[in-house]
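Heads up, one of the protein chains got dropped from this complex, but the rest are sitting where they should.
Up next is subunit A:
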Amino acid sequence: MAQDARSASEPVAVTLSVNGETHSVEIPPSATLLDVLRERLHLTGSKKGCDQGQCGACTVLVDGRRVNSCLQLAVMNDGREITTIEGLGRPEELHPLQAAFVAHDAFQCGYCTPGQICSAVGMLDEGHAHGPEEIRELMSGNLCRCGAYTNIVEAIEEVRSAREAPTLKTPKLEAAE
């Protein structure tokens, strides 16, 4: 099938559903989901750390599954439900994982944090993590140069075990003294 250079750069109309809102955008076919989220929809919560699927900072949820948005062309996601960190919770109404990250000081610079949290949401839904050791293994695609790993695992484990418990526990909001 012949493809000329013009059609490769011709903008494509795409409808993206992000955090429950519908966005109709004209984008180059080469645009990644990450760049469209950040530069065109101004949803900068999803971070660019490597742009090649090696760091996990850009992790978002697509139809509930965690994906590296830098490895997705935006056009592939037409019609899919995308959830970014902005859609998980707001400062005044945090998602349980967001609250647990604050309580456990599970970040320092905060740059990998949205990806860690989105990845953790997806990972817990996958249902393969049953304790810290599996969390460590299954979260290894999300790098943290500040080295907050032990606190991240504690935060995720707290939410995971609360989910498994018969009654829902709310994560503690203040770290222990």
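Points to keep in mind about this one:
Heads up, the rule we're going with is that a contact is a pair of C-beta atoms (placed from the backbone, for glycine too) under 8 Å apart; a residue touches a chain by one contact, two chains touch by 3 or more; residues count from 1.
We adopt the following convention: contacts and distances are computed from a predicted model.
Going by its UniProt record, the hidden chain of the complex is named "Xanthine dehydrogenase family protein molybdopterin-binding subunit" among "Cytochrome oxidase maturation protein Cbb3", "Xanthine dehydrogenase family protein molybdopterin-binding subunit", "Sulfate transport system permease protein CysW" or "ATP synthase subunit a". Touch with the chain that is not drawn comes from one residue among A:Leu71, A:Leu143 or A:Ala162, which is A:Leu143.
Residues 9, 28, 30-31, 35, 38-39, 42-52, 54-55, 57, 84-86, 88-92, 94, 98-99, 101-103, 105, 107-114, 117, 135-137, 139-153, 173-177 are the ones on subunit A that touch the missing chain.
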